[in-house]
Structures are given as C-alpha cells and as structure tokens.
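Mind looking over this structure? Questions follow.
Now for subunit A:
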Amino acid sequence: MEEGVTATQVVFWILAVVMLISAIGVVTAGNIVYAALFFIASLAGVAGIYLILTVEFIALVQLLIYGSAVVILILFALMLTRARERPQALFGRSRPLGIAAALGLLAALIGGIVATTWTTPESSTAFEPVGLQAIGDAIFTLWIVPFIIVGVLLSIALDGAIMLASPDEDDN
Partner candidate 1 sequence: MVLSEFAGVSMPDWIDALLRIIFIVALMTIMAFALIYLERKILARFQARVGPTRTGPIGTLQSIADALKLIAKEDVRPITADRWAFELAPYMAFVPVFLVFVPMPFTETWFIRDLNLGLLFVFGVLGLNIVGVVMAAWGSDNKYALLGGVRAAAQAISYEIPMLLIIVAVVMVAAGRLAVDGDASAAGSINAIVGDQTTTPYILLQPLGFFIFIIGMLAELHRPPFDMPIAESEVVGGYFVEYSGMRWGMFFLAEYTALFLLVVLASSLFLGGWNWPFGADVGLGLQIVLTFVKTSVLIVLVIGSRALFPRLRIDQLMSFSWKVLLPFSIIQVIANGIILAYGGPDWVVGLVSFGLLVALSGLVYYIMRRKQGEGTRTVQTTPATPRVITAPEVTPVEAGGD
Partner candidate 2 sequence: MTSRRTPVASEEPPGNEPPPGSIAETYREVMPLVDFDAAMTKGDDVALTIPLESIHEVLERGRDDARLQMNLLRNQTAVDWEDRGLEIVYHLYSIPLRQAVTIKSWLPAEGAVVESVADLYPMADWAERECREMFGIEFIGHPDPRNLLLDEDIDIHPLRKSHPLAPIEMEQGVDVEFFTKQYPPPEPAEEEDAADETAAAAAPERKRVEDMTEEEREQRRAEQAERVARARELAAVRRAERLAGAPPAGGPRPEGAAPPPPPAAAPAAAPAAAEVAPSSAPVQDDRPPAPPPPELPTIPDAEEDPEGRAAAQAERVRIGRELAAARRAQLRGD
C-alpha cells in the first residue's frame, strides 16, 4: 500500500482538524449541551485516529464507553439540573490567565516535541496490527493485577456515585 500512505495522512489530518475544532467547541461553547455534543464529535475524531493507528479495539471501546454511556450520563445531569433555563456564566474570572497558561503549555509541549529527535524508523514501519487475542492475553496475564484493581475501583466509584446522587432519607 505504497500510495495508501498519503491517503491515510489526508484522512488523519481531516480527522485531526475535526477533533480539534470540536475540542475548541467544547471549551468555548456557551451552552453545556452544545459542549457535550461537541465532545461527542471530538471523541469520534479520536476514535477515527485510533482506527488509523490500526487499534480497532480501542476505537470501539472508546465509542462504546464514551460515546454512549458517558455522554448519556452527562446529558442526564444536564437535564435534571435544568442548565438550559437561565444563561449562566460559564467562564470563570481567570479566563485570560487560563488562556495564556494553556498557550504556554502548548508552546512548551510543541517545543519539546520538535526539539526531541525521534529515533523511530520511518512512518512505514512494520507495525503488526494487534489482535484481540493478544490484548486479552496481555490484560489477563501481565496486567491482571491492575485489571482487578480497576474493576474494584469501578465498582466502588459506581457505588459512591449512586450514594452521592440518591436523595437523602432525612432531606426533609
């Protein structure tokens, strides 16, 4: 796939631009629901880049978990807290400062990236697409302890979320 390289790159840049514009939308939208919807677009862009990097599994997990569950939860909270009702001040007082800090961070990161000499082989390196079996093996053998910890963490987090969000018995 010699000529595929440029095609993939074009697709990559399209996706990247979509993702970044959506991300800017997330942080600048004047409406929380819009921000959430931009977030979905951004996630889809990230998933697309995962696909370009030939890790379909991560892309699909990203869609499955973020794309549906997370976004639904966010929209839930939005609806129940009636954020649409009154226009809220969505930005804090330190906005210019924040923008400046973020730009500084960006400059530092890009500077670092450019300054580093990546000793990688060229982009057409022989990367073996990772199979499902390999990921499964890795998770359940090498990384089994973190996996269990993540599971426990997940259950604790969900329990905590339920306890936090459920109304008090002695509310009245």
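Basis for inclusion: all candidates are chains of the complex that A comes from, given by their letters.
Just so it is clear, a residue touches a chain if its C-beta (ideal position, glycine included) is under 8 Å from a C-beta of that chain, and two chains touch if they have at least 3 such contacts; residues count from 1.
Quantities reported herein were computed from a predicted structural model and do not represent experimental measurements.
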Identity of the candidate that touches subunit A (this complex; choices 1 or 2): 1
Residue ranges of subunit A in contact with candidate 1 within the complex: 33-34, 37, 40, 56-57, 60-61, 63-64, 67-69, 71-72, 75-76, 78-79, 84, 131-133
